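Missing here is one protein chain; the remaining ones are kept as they sit in the complex.
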Amino acid sequence: MGWTRGIRARSLTATLFALAAVSRAAVLPDDRADLDWHEWQGGGVTVDGPGVLVRKKVDDSLSLSASYSVDMISSASVDVLSTASPYKEKHTEGTLSADYLHGNTIYTAGFIEGHESDYIAKTGFFSISESMFGDLTTINFGYSRGWDRVGENLHQDGVITTSWVGDADHRNWSAGLSQVLTRNVLLGVNFETAESDGYLANPYRSARYVGPDGLVHTEAQAYPDTRTGNAGSVQLKYYLPWHAALDGSYRLYHDTWGILAHTLGMGYTQPISSDWTLNANVRYYRQNAATFYADLFPYEDSQNFIARDRELAQFNDLTFGLGASWLFHPSWPHWIEKGTLNLTYDRMHIAYGDFHNYAVGGMPMGVPLYAYGADITQFFISFWY
Amino acid sequence: MRVGRAGLSVLALPLAVLLLSACTPVQPWVKPYEREHLADPIMSFNANPIQSSYIVHVFEVREGARGATGSVGGGCGCN
Partner (left out) sequence: MDASNRDHRRALLRAGIVCLTLAATAPASLASTITPGAAAPAFQLPSSANTPLALSDLKGQVVLINFWASWCGPCRQEMPVLDQLYRKYKAAGFTLLGVNVEPKSADALGFLKSTPVTFPILFDSDSQVSKLYEVSGMPSTVILDRTGKVRYIHHGYKPGEESEYLDQIRSLMRE
């Protein structure tokens, strides 16, 4: 269930990112096909699966793209361990999109649909990208609209039935600007506003409170039915004289649930021969808790809104990543121009400031703060034709 | 459609650039024939969409923040 939050959470820039809809404003993206295998292992959860992405120009001004990915989830995560039994789930997602080039403008439109047995998410999106000032500046505007159906899988006598508990609507606006500063420096600035309303909670999780008997009891969560979040980020890329690239980024996020988050990233890319390129990166993330979040409430029904979802807790995470890419020119088939074989590995460590790991043992006092490490691996092959 | 105050703020900066581009005769200070480094794939903001979209998704699932994750543009500026 933690994975489905991802469909609902799909930001607009992540969507556009996935399509590389506007890699160069005055030129349509390259025709290419990518096939990947990705895996997450951490927090008692293993999620892995394949993905495919294909892009082809149908004439000089139109480029079409389609992608599909599957995630197989087997979970014995902390919430599962403390309240229920391990489970398996499958998440599939497909995207179709088109990019139309006219002069210095690219118009992009598309549709995404994601499915899990207890979650259906549909999103439509549209964006415009324009290059100006001799192609030194590219600006883009985007809008997306999402419709989600949220359900809960009920286990009864070995039979699983899905009960649909609510709908959620999402509207995202994004605006971005990229600017060539010098022959060696690129600047990117992005803004995104996300408005959601409807059923925004996780039906499987419950909150905890201290009962009159001094023991910990669970109660149902109560979420606001609207959420507006704003994000702004800055990114710099710098070309180093010995043929390498350095990049840095910072993002600030704030929403109406009281979450304020900072994200800081740095990366270094170094080609070591005409065929091999290596990459190293580090990312730091920190957020404070939502106003209505608590790991343990003082008594039952203590607030209008109650949440114990750890995504809304106060925590920070640090990720180190390494990547290697090998360029090759296959002699067959002849219509393939070039290909790359790529492997990335990220190690993420997340530490919660106000979420305890009750799976370890019952009493509030002796329970440690939750923290875990995860291994994220991705292997992919890309072809250009 | 409820655009909202936040929606309008998001439009402000790029809209300002759009307006300015329409009326100021700015000469590009990096000439098209000087963009060799910028055209290099290592200087791309998003060289492998299948990879960046996956890792962004991994973080969005587990974190409260979302959005504004990537830039577009740069490159060779051809055509």
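Going in written order, the chains are labelled A and B, and every chain counts its residues from 1.
By our rule, contacts are C-beta pairs under 8 Å (C-beta built on N, C-alpha and C of every residue); 3 or more make two chains touch, one makes a residue touch a chain.
Predicted model only: the values in this text are computed from it and were never measured.
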_chain B, residues in touch with the chain not shown (by the definition above)_ = 5, 8, 12, 15-16, 19-20, 22-25, 27-28, 31-36, 39-40, 76-79
*Can you list where chain A touches the absent chain?*
26-27, 30, 60, 134-135
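Here is the rule we go by: only the chains that are shown with their structure count from here on.
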*Given the complex with chain B, which residues does chain A contribute to the contact?*
2-3, 5-6, 9-27, 34, 36, 38, 40, 51, 53, 67, 69, 129-141, 171-180, 182-184, 186, 188-195, 228-233, 235, 237, 239, 243-245, 251, 253, 255, 257, 259, 261, 263, 269, 271, 277, 285, 287, 290, 311-312, 317, 321, 342, 344, 346, 350, 376, 378, 380, 382
*Given the complex with chain A, which residues does chain B contribute to the contact?*
1-4, 6-7, 9-15, 17-18, 21, 26-32, 34-38, 40, 42-46, 48-79
